[in-house]
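One structure, pasted below without further comment.
What you see is the complex with one protein chain gone and the rest in place.
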Amino acid sequence: MHWETVIGLEIHVQLACDSKIFSSASTAYGQEQNTQASLIDLGYPGVLPVLNQEVVMMAIKFGLAVDAEIADLSIFARKNYFYPDLPKGYQISQYELPIVSGGQLFITLDNGTEKRIGITRAHLEEDAGKSIHDKFPGTSAIDLNRAGTPLLEIVSEPELSSAKEATLYMQKIHQLVRYLKISDGNMQEGSFRCDANVSLKPKDNTELGTRAEIKNINSFRFIENAINYEVERQKEILEQGGSVVQETRLYDSDAGETRSMRTKEEANDYRYFPDPDLLPVKIDKEIIEKIAASLPELFNQKVDRYVKTLSIKRVDATAIAKNIELAEYFEDALNTYNGNPQLLANWLITEVMAILNKDKIEIASLSISAKSVSQLIQRIDDGTISSTIAKNIFSQLIESEMSVDELIKDQGLEQISDTNEIEQVIRTVLNENQEQQDQYLAGKEQVLGFLIGKVMQKTQGKANPKLVNDLMVEILSNH
Amino acid sequence: MTITKSDIEHLCGLSKLNLDDDEVPIYLQQMTDILEMIEQLQSADTNEIIPMAHPLDMHQRLREDIVTEANHRDIYQKNSSHVEEGFYKVPKVIE
Partner (left out) sequence: MERFTVKAIQNMLSEKQISATELFDLYRSRIADYNQSLNAFITTDILPNTAYMTDDQDQESSIDFALTGIPYAAKDIFCTQGIKTTCGSKMLENFIPPYDATVVRRLKTQGAVLLGKTNMDEFAMGSSNETSYFGSVHNPWDIERTPGGSSGGSAAAVAAGLAPIALGTDTGGSIRQPAAFTGITGLKPTYGRCSRYGMVAFASSLDQAGILALSAEDTAIFLESMAGFDPLDSTSVEESVPQYSQYLEENIKGKIIGLPKEFFDGSLGSAYEALIAESIDSYKKLGVVFKEISLPNIGYSVPTYYVVAPAECSSNLARYDGVRFGYRSQNIEDLDQFYRTNRQIGFGQEVKRRIITGTYVLSAGYYDAYYLKAQKVRQLINQDFARAFESVDIILGPTTQTAAFKLGEKIDDPVSMYMNDMYTISANLAGLPAISHPIGFVENLPYGLQLIAPHFKELDLLNLTHQYQKVTDWHQAVPQLLQSSEGND
C-alpha cells in the first residue's frame, strides 16, 4: 500500500508590537513574573478590551505579502474554555470573518522546482499566560505577563507532502515575518510556534485520513524529526489495519518521539460567538493601499535586485538575503563602498559568517560595524592591503576600538607594492632557496607556490601577492 | 426541546459548575421550562435577516501602540490569597 503524507501547519507568530493586543501593558520578553499583566490582561471584573492599531497593520502587511484577501469587515470571537493561564476563561480570537484569508506561498524544493502552498487564513488572537508546573510542589505557578500578547495564527492548506516540505514552508514563513518586521521570529523565546496536523491516506484517495496534531514545535530541526516520526507511527498503525486516533500529541525531542497529551481536547466545545465587547473591524481600501505601497522589499525581490543591479552571483545573493538582518548589514556596508559588490558579498559569506557560526551569535551582536567591513574591502580594492592582511585586521576589529585605517597605520600593515623592494626580497629568497629555484627551472612548476610563500613570510604577508607572482615568474624566466 | 440529566452534567462540565444531587432535578425542571419559553423564537421569520451583534452600527476603534501600563503587581495581587514569589498558584495541572 502506498501511503501519501498530508500535512497542514498552524503557525503562531507573536507580533512585534510594544503593547498588547487589547491592553496597553508591555510585551517585552523575560520580565519578572506578573509585572506586565494589567487589569485587562488579568481579566479583572469590569475591564474591557481595546484593539491595538499596529496589530491590524501587521496582519494586513502579512496578508498582502502572501497575496491574500484582506477582510473588509472582520470579527473577534470568544473561544471559551477553562485553563489557569487563560484569565478570562475565554481567549479572544477570530472564528468567522478572519482578517486575512486565501493566500499563497512558494517553496523551492530540493530539485529546484517551486511548489505552491495555499494559506487558508491568518487571524489575530491573544496569547495566554505561562504555567510552570515544577516550581512549587503540588501546585502550578502561573505567570500572566504573556497573557494578551498579540498573535497572528497562520493556517496552511493541507498541501505539504513531506516533513521536508513542511520545514521549507515553516522556514519561508519565518523569513517572511522577519522581512516584514512584524515579528522577530525568536523560537527560543516563543515568538514563533508551530503545530503540525499530520495524516496519511492511500495514494489516489481523495478523502483525507484522520489526523493527529503535533503541538508546539519550536525549531526547524524538530519539525522534520517530529513529522517523520509521526508519519512512521501512523503508517505502522494503518498497515496493521488499525485506525489513527484524532488527538493532540507533544514532540519529545529527547526521546525523538511524539506522545499523546492527556488533556481531552476533543471533549472541548469552544462555543465560539462574536465578542460583544469589541466591534467589527473595518478596513478601508485606502489603508490597504497605503500599506501595500510601504511594504518592504521581500526576499525574492531582494535576490533579483542583487543579481540584476549589483551583479552578484545568484547563489551568493540568496545566501545573504536569506537572513534579513544579514542583508541589511550588507546594504549598510554598501552605502559607504565604492567597489565591486561581489567582493563585499564574498567577505560577508566567508569571513563574517564564519565568526557568526563560530561564536554562535546573530549579526546584530557582531561588534564589527558594517562601515568597518566596507572600509576593509575598500582598502583591499585600492591595493593598500592584501586580502591576507585584511583577514588579520578583521579579527582585530572584534576587540579593537581603532578604525581600519588606524590599524593599518599603527601596525604598518600597508601592502608592499614597490617593484624594486619586492624584487630585492625575491632575489634574497631565491638565493636562500637554491634547491627550489633549480627545481622550478627544471620544470617543477608547483615549487613556485613555495617560493612565493617564502617572499610573503619575509614581508610579513605585506607584499602584493600578484606582483610577487608576476615578478617571481619574470625573474625566474630571465634566469 | 427536552433536556436530560446528562445534558446538565455536560453543561456543568463545560462551565465548571457543581450541582448537589438534590439540586439537579430542580434545575432540570427549571431548565425545561426556560427552554420551552425560548422555543417561541422558532416561530419568528428571520429569513434573510442579518444577526444583530450590536445595537449601533459602529466599527471598532483602534488604539495607538504605546505602553502606558506600569507594574502594579503588588496592588493587584492583594486580591488573591495564593500568591508566591509573584506567581499565582493553582492546584497542579496535569498534562
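Order of writing sets the chain letters: A and B. Residues in each chain are counted from 1.
As a working rule, a contact is a pair of C-beta atoms (placed from the backbone, for glycine too) under 8 Å apart; a residue touches a chain by one contact, two chains touch by 3 or more.
These numbers were taken from a predicted model, which means no experiment stands behind them.
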With the missing chain put back, one of A:90, A:306, A:394 or A:440 would touch it. Which one? A:90
Would you indicate which residue among A:29, A:220 or A:273 is in contact with the undisplayed chain? A:273
Kindly note down the residues of chain A that lie in touch with the hidden chain. 39, 42-51, 78, 80, 82, 84, 87-90, 138, 140, 142, 269, 271-273, 276-279
Residue numbers in chain B that touch the chain omitted from display: 3, 7-8, 11-12, 14-19, 23, 27, 30-31, 33-42, 44, 46, 49-56, 58, 60-61, 63, 72, 75-76, 78-82, 88, 90-94
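Quick note on the criterion: only the chains that are shown with their structure count from here on.
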How many angstrom lie between the centres of chain A and chain B, each centre taken as the mean Cα position? 40
Chain A touches which residues of chain B in the complex? 13-14, 16, 53-54, 58-69, 71, 73, 76-77, 82, 84-95
Which positions of chain A touch chain B when the two form their complex? 17-19, 23-26, 32-39, 42, 44, 50-56, 73, 75, 80, 82-84, 131-133, 135-136, 138-144, 250, 261-263, 267, 269, 271, 274, 276, 278-282
